[in-house]
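Report on the following structure.
And then chain A:
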Amino acid sequence: MTEVLRLENLAKSYGQAQVLKDINLTVRKGETVCVIGASGSGKSTLLRCVNFLGYPTGGRIFLEGKLVGREVIDRSGRTEMRYREAELCAVRAHVGMVFQQFNLFPHMTAEENVMIGPVKIRGLSKAEAKARAAEHLQRVGILEKAGAYPGQLSGGQQQRVAIARALAMEPSIMLFDEATSALDPELVGEVLLAMRKLAQEGTTMLVVTHELGFAYNVAHRVIFLHEGTIHEEGTPEEVLVNPKKPRTQDFLRGVTTFRMPEPRIAPA
Partner candidate 1 sequence: MSYAWDFNFLWALGPLLLGGLINTGKLWAIAFSSGLAIGLAFGIMRTVPSRILRGIGMVYVEAIRNTPGLILLIWFYYALPILVGVQSSAWLAACVALSLYTGAYSAEIYRAGIASVEAGQWEAARAIGLSYAHQMRYIVLPQAVMRMIPAFGNRAIELAKATTLASTLAFGELLFTAKVIAEDQFRPLETFTAVSVIFTAVLLPLSYACIWLERRVARSGGIVRD
Partner candidate 2 sequence: MPYDWNFTIVLRYLPQLLEGGLHTIILSAAAIALAAPIGVVMGVIRQQRVPILAPIAVAYIDFFRTSVALVLICWCYFALPVLIGVTLSTFTAVTIAIGLQASAYLAELVRAGLQSISVGQWEAARALGMGTRLRLQYIILPQAARRMIPVFFLLVIEVFKTSTLAGFVTYPEIVYEAYRVATDIYRPIETFTIVGAICFVFLFSLGRIALYLERRYAVVER
């Protein structure tokens, strides 16, 4: 299968603090990869590097086989990456991001939130963008709220609009950073359901989550991140049910929200 995203020796540090070390990861088309790990292990940092909301301090990122940025050799002979802002804008437009805090634009309706990217970046006409917005709002089951402002929506509804906003750019990969962590428990299900549907439709997804049930049922592969490195990697069975490394076992023992057969897809 064709690869969509490849990370080679990705590293990120803030000053002295090494937050990500030597990350190697490939995500193929149609694949859903879940990233789990303790708070502070670098999960958000990893996603933010992938769409360059934060700049990696080492390693290389390939998107659809193409290296992002340009390699230069500095005076001391080390290779370094140089990025141009225009190129990064294009990269971000091809990588969808869903935030923990939704970050919908409060001065726009749900529909306008979804339309703004296609109109201003992809250059679609208003009518085309409207049709596309309707399609993606439908996909996450929130078309009836198209005219509502974010302030009028519940958290779960807002997050689904945010997913539609990212989908409407027709990205090659979708990133989810704890998309359900800011939601009241009764609203978590509807968002996970929408995400699961996307996965089954063949969307390429890299999902940071604490919902181990979701990871078990939906992911093709699960990655356990520990102190900025990929500590264990494999199928959901391998990582979540029969973890080999003691750290992974400790982490899983500490997580109480491991609800396994869930969520059920509602009959269409």
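As a selection rule, all candidates are chains of the complex that A comes from, given by their letters.
Note that contacts are C-beta pairs under 8 Å (C-beta built on N, C-alpha and C of every residue); 3 or more make two chains touch, one makes a residue touch a chain; residues count from 1.
Bear in mind that the values here come from a model prediction, so they are computed numbers and not experimental data.
Candidate 2 is the one, among 1 or 2, that touches chain A in this complex.
Chain contact summary for the complex, chain A toward candidate 2: residues 51, 53, 85-86, 89-97, 99, 101-107, 116-117, 120-121, 150-151, 155, 158, 162, 165-166, 169.
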